[in-house]
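Rather than the whole complex, this shows some of its chains in their spots.
A, B and C are the chain letters, set down in written order, and residue numbers restart from 1 in every chain.
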Amino acid sequence: MAASLWLRGAASGLRYWSRRQRPAAASLAAVCSRSVASKTPVGFIGLGNMGNPMAKNLMKHGYPLVIYDVFPDACKEFREAGEQVVSSPADVAEKADRIITMLPTSMNAIEAYSGANGILKKVKKGSLLIDSSTIDPSVSKELAKEVEKMGAVFMDAPVSGGVGAARSGNLTFMVGGVEEEFAAAKELLGCMGSNVVYCGAVGTGQAAKICNNMLLAISMIGTAEAMNLGIRLGLDPKLLAKILNMSSGRCWSSDTYNPVPGVMDGVPSANNYQGGFGTTLMAKDLGLAQDSATNTKSPIFLGSQAHQIYRMMCAKGYSKKDFSSVFQFLREEETF
Amino acid sequence: MAASLWLRGAASGLRYWSRRQRPAAASLAAVCSRSVASKTPVGFIGLGNMGNPMAKNLMKHGYPLVIYDVFPDACKEFREAGEQVVSSPADVAEKADRIITMLPTSMNAIEAYSGANGILKKVKKGSLLIDSSTIDPSVSKELAKEVEKMGAVFMDAPVSGGVGAARSGNLTFMVGGVEEEFAAAKELLGCMGSNVVYCGAVGTGQAAKICNNMLLAISMIGTAEAMNLGIRLGLDPKLLAKILNMSSGRCWSSDTYNPVPGVMDGVPSANNYQGGFGTTLMAKDLGLAQDSATNTKSPIFLGSQAHQIYRMMCAKGYSKKDFSSVFQFLREEETF
Amino acid sequence: MAASLWLRGAASGLRYWSRRQRPAAASLAAVCSRSVASKTPVGFIGLGNMGNPMAKNLMKHGYPLVIYDVFPDACKEFREAGEQVVSSPADVAEKADRIITMLPTSMNAIEAYSGANGILKKVKKGSLLIDSSTIDPSVSKELAKEVEKMGAVFMDAPVSGGVGAARSGNLTFMVGGVEEEFAAAKELLGCMGSNVVYCGAVGTGQAAKICNNMLLAISMIGTAEAMNLGIRLGLDPKLLAKILNMSSGRCWSSDTYNPVPGVMDGVPSANNYQGGFGTTLMAKDLGLAQDSATNTKSPIFLGSQAHQIYRMMCAKGYSKKDFSSVFQFLREEETF
């Protein structure tokens, strides 16, 4: 998802930090490089599509890294760049007291922390462990409890923004954890993202991301349904979009990321739904929303329906298309 | 619904007319009063909660009225004010060549036009018949055909904005019909509303309204589900709203009309869901969306679900509350 | 749909008539032929896929016919067989005092009854008008009112059972109308069907059909979802079907018409979903259920969802397959 999804103007009153909002943003680099001399190594576990550019941004800001990934190939590049590559999360924890994890699933996160060679086997007291994976908030809470038992600190900090934002250092981080540690987390996360938002206790970072993406999925499908219905009733798509956008139907999916080809430029719908935020990823996030809703006994009529629709789309050949392709999915195959 | 639902800034490129957007708005009154002398009577059928203040605004602009309502009491006030009250739609059509109808259902509209004493029995060639009822667009099209056979012109012009906007003359009209007649319609509608938007052929006014309100219902329920889930996951409601509003989950329901008590001032959720846009009315509009979708074979997964939810709310005591009370409906009864 | 859908054993207490249930069924033919001499002509309007074999069964039972169809070609066969073909529904009404209509939509039925050359223009007092079309029950009620004004009798009698059942005279008729006239209707309907069930006042025939088919759609989709989920969880499909069928999940869709290939013989799922009850027809019936639910303000959460799913299937190439192909629709395309 484009970093811009999370970047609409200054949200006054939020206790968050945004490089963009500060004209003095350049000073961050200054601050960062100034402190290079004293920088202690940062551990990084999970060097996939997202983790790789994120770790590189930490390097750019002068942090020496201690690297681990289950796939040794993923570490090669870093080894060649002179970073330390070790053979388990436990070894990372032995050599670094600030660690960032960026993993695909709850299971992977549990393994990295609590597994036989997990972080917890050798974590040092006072360490700061930041998990940027998007996982079930109840798992984040469980991990936090275990980390706390070891005298260390855990924060969940899932990201918004895709590979592009990861490369350009424009991710948004939603951070959950003890507020006193937020500044310490921000120091690292600010090297990789342009927005670092404090959300509350552990798990609330995940919660904020999940809730946003669930609402996003719902309003995207809603926009696609309304646009499709309007077109069939004889409305011009551009005109309908304008009417919606000046009215109470307005939403990010209608005014910034319209799913109907021809309505907007520079969005996935203008490019055959290439790029953007993949349907598979949306289905994954909706699965987490579903799990969280089941756990907390929260009714999510439309959220669960959105989940099924994106699930079905994955089965019907849309898995790699942008999630706005739900408009295409709804159209008659004959007519589109 | 507050007139502001339809009034967010100038939507460039729209062929619509807005008193608000024109600093010279005052000149309208001037124009209106200037032409009082030559004003021919305007027929008005349906003097209910909405029709009553609308008709009065026409009077204020100097139009003599020819009035009809199935409930004679509804006409009393106008008779006392010196307006002409007649005993059937046909009689209205005999005495006025511009007629506005404002009726609750498709059936009522059909009766007023095609009934035994309907407009069509005595309509004059060249008459302009504007139906401001919110009805099935396919019915609008049928009526237009019959009207056309009589050599007259039909336009559908459903309104957005509730009784308050009707009183203050700040309704929005979505107009469908032959484009050449739009100026003539605008002359009258501009006396009752601050936005008059041209949408295309007959039926598209209804279509635009229905599509907007369906998307509105979906994003309102989505916002309520996301806010409720987030709160249960430990997020502060105000903080969550701010995060959504700076992110891709942003929508009118989250940033302008938030359904969670305590998040915003001046919205129905701040006032025990009094006022605003009633759940019954939303259920009615979703019924029209459903009918239109069935007729045009358009899949509306979330739209039909939203319909069922508002239908259920009507059955559970929420019929007179604002439609944002869906948040309350989703909460545990114990905790709210 | 196979006639057997409606034929499970004797439903004690039902005021209905079944050729199958009576060992003396043969006597019907006797009764029928006995009265041949005195048989007055029966009107038949709508000689499509269903109407054609139904009319032929009336002929077989010795009823002279008065035929009309909007497509003259549809009448050719009957003209050649010596039946009277006329040029409008009105003309049918002039020559026959018992008329059966079998039309595809509510609109067609309205036209045949109330159109410029409709039945009502020349209907004789005391005529019996039986509409076997599947249409909106509220339309049936409207037609009944108009028919009653002319001093005639209207009954709705939609059928269950497809073209095969129509040919073999094994349709089921669900009949709504004045109970005193049921015997008269049964005389004719019994020539075309093996079950004639009295449902209550006008419209209840349609209501019974719509409610049954809505529940059928829901339980078919539910069966497909449960079977698919079970298979993915490692269960053998045949074993799972047996478990469901001995348990509380049992339904007609699981025990008589299982949608999973390989579980049962002689059903559409065993034959690549050929034959049976087409997805388009199911989508149509669900549209009627939806309309009826909207009109009566009845919440149908699953019914409306089922409607959307069959609507979507029509758009994705399943329109001519049996409605049990929803199982195929739910499967990953890669794996099926």
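Simple rule for what comes next: contacts are C-beta pairs under 8 Å (C-beta built on N, C-alpha and C of every residue); 3 or more make two chains touch, one makes a residue touch a chain.
On a predicted model such as this, the values are computed, not experimentally measured, just so you know.
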Ask   = Please state: how many copies of the shared sequence does the complete assembly contain, given 3 in place?
value = 4
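One rule holds in what follows: only the chains that are shown with their structure count from here on.
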Remark   = dist(centroid_CA(subunit A), centroid_CA(subunit C)) in Å evaluates to 53
Note = Note: subunit C sits from subunit B at a C-alpha centroid distance in Å of 40
Remark   = Touching two or more other chains in subunit C are residues 305, 312, 315
Key: Contact set on subunit C toward subunit B in their complex   = 283, 287, 290-291, 294, 297-301, 304-305, 307-308, 311-312, 314-315
Interfacial residue positions of subunit A with respect to subunit B in the complex = 1, 5-9, 11, 13-14, 137, 160, 172, 174, 197, 199-201, 203-204, 206-208, 210-216, 218-219, 221-223, 225-230, 232-236, 238-240, 242-254, 256-257, 289, 292-293, 296-303, 305-306, 309, 330, 332
